[in-house]
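Notes follow the structure.
Here the complex is missing one protein chain, while the rest keep their positions.
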Amino acid sequence: MCGVFGIYGHEEASNLAYLGLHALQHRGQESGGIVASDGQRLRSFRGMGLVADTFTAPVLDALTGSAAIGHVRYSTAGTSHLKNAQPLEVSFAQGQLAVAHNGNFTNADASRRQLEEDGAIFQSDADTENVVHYIARSKAPTLEARIVEALKKIDGAFSMLFLSANKLVAVRDAIGFRPLVLGRLKNAYVIASETTALELIEAEYLREIEPGEMVVVDGEGLKSSFPFEKRPPGRCIFELVYFARPDSRLFGRSVFETRKEMGRQLAREQPAQADVVIAVPDSGVAAAIGYAEKSGLPYDVGLIRSHYVGRTFIEPQQSIRHFGVKLKLAPVRATLQGKRVVVVDDSIVRGTTSRKIVKLLKAAGAKEVHLRISSPPNTWPCFYGIATPTRQELIAASHSVEEIAAYITADSLGYLSLDGLHGAAGDTGGKTYCSACFSGRYLTPLSA
Amino acid sequence: MCGVFGIYGHEEASNLAYLGLHALQHRGQESGGIVASDGQRLRSFRGMGLVADTFTAPVLDALTGSAAIGHVRYSTAGTSHLKNAQPLEVSFAQGQLAVAHNGNFTNADASRRQLEEDGAIFQSDADTENVVHYIARSKAPTLEARIVEALKKIDGAFSMLFLSANKLVAVRDAIGFRPLVLGRLKNAYVIASETTALELIEAEYLREIEPGEMVVVDGEGLKSSFPFEKRPPGRCIFELVYFARPDSRLFGRSVFETRKEMGRQLAREQPAQADVVIAVPDSGVAAAIGYAEKSGLPYDVGLIRSHYVGRTFIEPQQSIRHFGVKLKLAPVRATLQGKRVVVVDDSIVRGTTSRKIVKLLKAAGAKEVHLRISSPPNTWPCFYGIATPTRQELIAASHSVEEIAAYITADSLGYLSLDGLHGAAGDTGGKTYCSACFSGRYLTPLSA
Amino acid sequence: MCGVFGIYGHEEASNLAYLGLHALQHRGQESGGIVASDGQRLRSFRGMGLVADTFTAPVLDALTGSAAIGHVRYSTAGTSHLKNAQPLEVSFAQGQLAVAHNGNFTNADASRRQLEEDGAIFQSDADTENVVHYIARSKAPTLEARIVEALKKIDGAFSMLFLSANKLVAVRDAIGFRPLVLGRLKNAYVIASETTALELIEAEYLREIEPGEMVVVDGEGLKSSFPFEKRPPGRCIFELVYFARPDSRLFGRSVFETRKEMGRQLAREQPAQADVVIAVPDSGVAAAIGYAEKSGLPYDVGLIRSHYVGRTFIEPQQSIRHFGVKLKLAPVRATLQGKRVVVVDDSIVRGTTSRKIVKLLKAAGAKEVHLRISSPPNTWPCFYGIATPTRQELIAASHSVEEIAAYITADSLGYLSLDGLHGAAGDTGGKTYCSACFSGRYLTPLSA
Partner (left out) sequence: MCGVFGIYGHEEASNLAYLGLHALQHRGQESGGIVASDGQRLRSFRGMGLVADTFTAPVLDALTGSAAIGHVRYSTAGTSHLKNAQPLEVSFAQGQLAVAHNGNFTNADASRRQLEEDGAIFQSDADTENVVHYIARSKAPTLEARIVEALKKIDGAFSMLFLSANKLVAVRDAIGFRPLVLGRLKNAYVIASETTALELIEAEYLREIEPGEMVVVDGEGLKSSFPFEKRPPGRCIFELVYFARPDSRLFGRSVFETRKEMGRQLAREQPAQADVVIAVPDSGVAAAIGYAEKSGLPYDVGLIRSHYVGRTFIEPQQSIRHFGVKLKLAPVRATLQGKRVVVVDDSIVRGTTSRKIVKLLKAAGAKEVHLRISSPPNTWPCFYGIATPTRQELIAASHSVEEIAAYITADSLGYLSLDGLHGAAGDTGGKTYCSACFSGRYLTPLSA
């Protein structure tokens, strides 16, 4: 997963991009980068790790100009190299161009093979590089026309920002998998993956960039167009379940309130005889509060999240049970002791962490542990930009709810239904979201 | 403020000290250090910054031996130097000695002047060095006797660990300001500032080290004694209010449950006409849940804490309102919009942060903001180990509650009473805690 | 300027490349990189700074395989970016390819413009990237054929190494500006810019790679061919004057002996009434010894070179005369006091350093300073790979020898003649070397 940020028309463009990326840091911690334009040329910096650790004042000062785009990238095993950090920056026949991409192309391999056959060289592993080749090879006269021509060759998910010396272009695929929002800060336009980035820099939220929309910002202002074939929308419901920041407004909805409604619906569908409702922090908190509200059970804190996780730890030789989870989560005995506990989490992937959490709660005195998940069983991998394990690794792909409950040693386990999820997300027909990770109904053709 | 950890009798002593310090990291982020003994000699490493960033596997591997003590130190302006990092390690007539200290000596300056008059040299600014001089100058035959002789010259607060080549000594002052707990891991004894460090390494909690107690662990096992003049106890109530980790068991009580009770009592004393109760995360969460429970108002999340705070940020030139607070806390509009909000925090120091939070909540749509504080007005500085500003900077020292409410722009402001606080902490007479920061009743003489 | 190193057929390929680059470090200190092949895939690491500072044991261990190429790059102002560090590594239709380049293309700009017109994208500023595009766009069936086709489109200087998964290719342009030598270490072939790299790893020196030669090493052994149009050779005489390491064998000649002969010839052409001959260390030492030998004057040490130069220094506010030179060179008063001194240097570029040296010698007691330069006046920039200033900055391009002598405050100044230089380098007709930097007679067309 990734986050993107762009700004055009503000003298502190790179500094605001830096803050915007910080607000989007939850969307990717592997690497971060900013490319700025002063109207004549692009200057860039990319580094591994967190934005606040990578960028220094002299680095930002050198990224002069009133337009900038930035990118944060999620760590995926095996390709954690600086060469894959974005924005990608190249020069081609029309000058310099930088690209920041959130999403995933489903025909990337075939497309790359074809480009290589046609004489292209690749310097990264990222599918984003395909688009830049198509743009460079296009004969269309304008950058916008080249971008459209290039993206028409692409299947899959993309919310992308392009920066040339004097133009910022934002594009969202016709299905609209990944979010993208438009804001305004004085005379500048701001585009970001989530509204939380607008909030931090005090930009006004204008609206979503629509599925299939292209927005071009330059010295003459903002122009919007819909150059791609219209398709039924399919926004990623997992962004609402887990990925987005709870304070963000996503797809026109409050993430926090939507998660609370998922919790309420979960309480309706999967009630439990219990004394208290707790969350797996932080992602389960909203749903747990909703569950508590609807069930009439008290909400309390049963697990404390460490402020110092996210770093590498040196493990001891001796086996400490549930070591990884214990570094991150500490149980509150006073909340748990002798209680029948409903614990709410957003999803179960492999089941190993859930198992550790259940055991941790019981070791801290919980009499019963009833795990409630605010989404349906996760049974299919995502090909649209969320890093998920293979189907083989998804425990729900091969095990029944009862088998999973037994494995994780929970006294009961209950998932939210797919209809319940869509309902909580405001879509009773199940048509406006992509929920392929739960249903296997992928919205684009998948190539090998 | 600081945290200490000691272990004797475990082959992975330094590695467990590293984990123990990680669990105590909230007690000090400026520097961390570990000294280990292999029975013959001490080896040490100290560094600036977080334990997980400072210690590497080769460093830990070099700290061989089955006994170790560690220390994390809180950043206080102006003395942030490696030379002040602990454990302090010296050699003297009886060999090598390392010391880790949580607390503060109230007669440190006079004591240091006297030692210097007597020919002592000092290499740090820390009052801890005084004790080591007294130990070295003692003519008593054993290390324990020298430690007792030295500490009898000291006024103030200390929970201290001493490590020699073959002995671990833990001492707590007779008033017992700072916490110190004893645990057991297989054949090893473990001593730490808080139980959360025992939990992480799966050591069994045995009991508090009592005020005035000295515990000596060596090859012959554990010996306890009470070498100091008995005094009425005065455990630091601010540890319960704010400082300790909520999952810890402190002074024999659950921190989380105690904070919840503070919240309940706060609701009794300072009710509010409101729609929702939220917390300033993370320290206000327990009290907010208690407040909600007692008041009958719903608890909800109105502020999201960033996972990426605690780092240095490059500020933009343009004024972003409430910049510092916004990097750390993001408002949840869905929770706040049009609501009368009770926001619960643990304390107000200078008032500037509270003011920013109130404004942030109103900017996000809150109709009214009623700030409730789960402790009394903070009117006196602490001389017993908690870094507080001078009296001049404490807003409550010079302003009435009404004046503070006006300054922070809250619609109402209510503090927990001192009696209420003591009651919530299980001490209705107010005698077993030090609450000098609220009352000015210091439990030791204060020298210039 | 740059240095290249390649090895095929040794299980410690990357480790030997690391040592080879260390031996070639004088050819470039800005950045260093190694790409290794294990027969299946390439792995690479590039970093800014010295090889010994950049590469660590874990990094080298990760560069597995029995073939490797490496590169060190010279710092040229304005393009000191990691993206310009080599070897360049790409994937294209035939798989992965890495390139290390010493030299400079004279038609690089036009070539790049044409490639961009044809849809190519560029990710660096380096002309080396042009070649990779030509290779990728070639329709020839083998890598060798594509390399030849690509390089035929290039004007200028190149000694280049290419590494694919299973093949090492070395090519030298038909004029042979930059050096390239072939060696053998057990069953492995080694190719390097200078013999000093062979010496360090104890590889046997076989011969020069000839101007216009292509050498291909793979599992079947070594094949040599001459695919380019034959041209009169023009090896860079400035490598012999200054650039190469004195212990190297270059263009079939001993660099040290050649420099000594330049000194002897300089003594014949430019005698001086003096008491002692000293060198500007280290590059002037060989010529100074030759000068002393022929002139009959004693050779002595008048300037000591610091071992700790090459680092960045913090300058004091107060003006220290000749600060930069003094950090690097210290005068030996005992050698200079009251003496008429001949000081031998290899060249004068801007004249500022020479002026500082002359003043330094006089301040240390030299009665007269006679500067002798072991090459002709440097009047033209190099377009074949040596970083030289523009013509405007070359003092000899616009000033007579007398004017230069006056500027640098020398009592006399004498340059070696062009014929004398060629004679010392074994070429009495002036035909086998490129000496364009002295004569302006460039051996290829120069495009804008």
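Labels for the chains are A, B and C, by order of writing; each one numbers its residues from 1.
One rule holds for everything that comes next: a contact is a pair of C-beta atoms (placed from the backbone, for glycine too) under 8 Å apart; a residue touches a chain by one contact, two chains touch by 3 or more.
The structure presented is a predicted model; accordingly, all values stated were derived computationally and were not measured.
Just so you know, the chain we are not showing touches B, C across the whole complex. Within the set B:Gln40, B:Gln123 or B:Asn187, the residue that contacts the chain not displayed is B:Gln123. Touching the chain that is not shown, out of C:Cys2, C:Ala120, C:Ile135 or C:Ile201: C:Ile201 (per the contact rule at the top). Considering the whole complex, the residue from C:Ala110, C:Val301, C:Val349 or C:Ala397 that touches the absent chain is C:Val301.
Set against the missing chain, the residues C:Val285, C:Leu361 or C:Ile395 yield one that touches it, C:Val285.
The chain not displayed touches subunit B at residues 82, 89-93, 116-117, 119-123, 132-133, 136-138. Contact between subunit C and the absent chain runs through residues 12, 15-16, 18-19, 22-23, 25-26, 50, 52-53, 55-57, 60, 196, 199-202, 245-247, 249, 254, 256-257, 282, 285-286, 289, 293, 298-301, 304-314, 316-318, 320-321, 326-327, 330-335.
We take it that only the chains that are shown with their structure count from here on.
The touch graph of the protein chains shown is a line.
With centres taken as mean Cα positions, subunit C sits 49 Å from subunit A. Distance between chain centres (mean CA atoms), subunit A to subunit B: 36 Å.
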